[in-house]
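Note that this complex is displayed minus one protein chain, with the remaining chains in position.
This part shows chain A:
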Amino acid sequence: MGIYLPIAEISVNIFVLLAMGAAVGFLSGMFGVGGGFLITPLLIFYNIPPAIAVATGANQVIASSFSGALSHVKRGTLDFKLGGVLLAGGIVGSTGGIFVFGFLRRLGQLDLFISLLYVVLLGTVGGLMLVESVNALRATRSGAAPVLKKSGQHNWIHRLPLKMRFRASKLFVSVIPVLGLGAGIGFLSSIMGVGGGFIMVPALIYLLKVPTNVVIGTSLFQIIFTSAYTTLVHATTNQTVDVMLAFLLMAGGVAGAQYGAKAGQRLRGEQLRALLALLVLAVAFRLAIDLFVTPPSLYSLSGVDPT
């Protein structure tokens, strides 16, 4: 069944979109990630213009992170103060990202930049995760006890000034890296249409040493507001948010997420991470191919705003 997307201005198959949302929702439920980093490339592969795929991806991320954050509020595993500081940085980063987005679009380099960012980030994160999870798998197979991280260990980040206390996270740390991390994620959110959980979660754990139990809830909290802000600004400045497209993806997504969460409980952590790493690498590889393969037509047309 075809449906016309009002903003993307193309006809697409409604079931393909629902299935896409469900598949990504399933994976995001299984791995506990927002899924924005899968939705945006999939939409691009499905011929949705990258600018619209990014803005709509940000919109879709709100739904899954809102749903996830609610559970964490209930369980009390959300550090509002830490989330708030991350968010303050996020707003600044996102504003900068929107500006760069519009600039690259006028220059005709937006599609390239989005693909490059995806390839580099997904390639790096996927590669690191794969190495880490394969090592963990080997270690458990050989029967060695997993090395526990020493929580008291300090790194250069803990020597920065402007310290602030985050009670829920049992953390006393400088606000500079927190703001910086928030800003970085906000920037990526507006340019790539991702929530940024796949970077935020490891960064909070390894760089800021936030206890694992509050990491996901706090990251989701920050993502809701950063993507909401990103969606709002994309809608006002670029008019690239397609609600129809976003809604179909969300509808499939929330359903798929529940089954994914169930399936995820049956797999072990390292196995899950290895699978996710392979998936991330596959998406990066697919995007990289498009950068190198000779396009069917070297020429492309784009309209210019009448202004």
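In this section, a contact is a pair of C-beta atoms (placed from the backbone, for glycine too) under 8 Å apart; a residue touches a chain by one contact, two chains touch by 3 or more; residues count from 1.
To be clear about the criterion, contacts and distances are computed from a predicted model.
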Absent chain [UniProt protein name; select from "Beta-Ig-H3/fasciclin", "Sulfate adenylyltransferase subunit 2", "TIGR02186 family protein" or "NADPH-dependent 2,4-dienoyl-CoA reductase, sulfur reductase"]: "TIGR02186 family protein"
Taking the entire complex into account, which one of A:V100, A:L117, A:M164 or A:L232 touches the absent chain? A:L232
Full-complex touch with the removed chain, picking from A:T124, A:T212 or A:Q258, is A:Q258
Touching residues (missing chain, whole complex) on chain A: 2-7, 9-11, 59-60, 62-68, 70-71, 74-75, 108-109, 112, 116, 224, 228, 231-237, 239, 241, 243-244, 246-247, 250-251, 253-255, 257-258, 261, 291-292, 294-295, 297-304, 306
